[in-house]
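Structure below; questions to follow.
With one protein chain withheld, the remaining protein chains of the complex are depicted in position.
Entry: subunit A
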Amino acid sequence: MPYKTIMPYLPESTSQAVSPLLKSDPAIEEIRLRTGQKIELSGPKPYVLSTIFSEYERAAFVHKITKHSIYRLEEQLKRGYLTIEGGHRIGIAGQAVMREGAVSSMTNLSFFNIRIAKEKKGAALPLLPSLFQSGWKSALLIGPPRSGKTTLLRDIARIAGTGDEKRRIPPMKTCIVDERSEIAGCLHGVPQLDVGTRTDVLDACPKSEGMMMMIRSMSPDVLIVDEIGREEDAQALSEALNAGIAVIATVHAHSLKEALRRPVIRHIKESGLFDTYIEVSREHHVTILKRESQVVG
């Protein structure tokens, strides 16, 4: 019951309204709370409840998620989300506070999107023949939001970090750079989700910097990183792959073709940095598009 850790954060009336549905439909992915509006649950089947998320409940919810301590969450508010026990992520929208032209914080928090973190152990097993052949191969997972890329990535990290005796996969030194706390769902630096026994997690750190830090300090065999796309990411990826590290990353796109419209991804592909490209559809269908063994020079 992954949603159980969310319940203490919800005001009583909201909790009473959503609890039966969460219990009966485990496929629900998000709880959306908008001040003055009906509560919405989304997933393959959407639900709009008759219960209104009132101003009183908004205030109570903010007190609960911030633990009456907004000052601790300035960084998270700037990023627009925070992670709670169980690895669930609460997206937040309200009034942005600007300082020197950049968002410095957020106030009047009024809209919330609770994304229920779900561990699907074994989700990555069908990919193993492409990802592991006497050693881990570098791969790029391509898929739109809510296609299950992060779930796959988490399971890959778990298998890489713990190993799989049955498939003769030894546990490897695995490092996760978890910029948005989505893969390991760290709370106070401790992963809330199973990401493997030999896995180190660098939480809430920018990807490019994080990858370099992990390469220098933790000597990983496998490096796991979510949602690459910036120029610096490509540079850090190149550094990792040239150091003989298998990198498994994800990128937001509906297909490899769409991903290649981004110059960074095109450059990464042209450099032959990844052995395998895997497309993941919103229906969670997986297609292994290309598998190449190239010497990265």
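As a convention for this text, contacts are C-beta pairs under 8 Å (C-beta built on N, C-alpha and C of every residue); 3 or more make two chains touch, one makes a residue touch a chain; residues count from 1.
Heads up, the rule we're going with is that contacts and distances are computed from a predicted model.
Its UniProt record calls the unshown chain "Stage III sporulation protein AB", which is the correct pick from "Stage III sporulation protein AB", "Protein-methionine-sulfoxide reductase heme-binding subunit MsrQ", "ABC transporter permease" or "Sulfurtransferase complex subunit TusB". Set against the missing chain, the residues A:Arg72, A:Arg216 or A:Arg282 yield one that touches it, A:Arg72. For the options A:Ala59, A:Met218 or A:Leu289, the residue in contact with the chain missing from this view is A:Ala59.
Subunit A residues in contact with the hidden partner, per the touch definition given at the top, are 11, 59-60, 63-64, 66-72, 74, 105.
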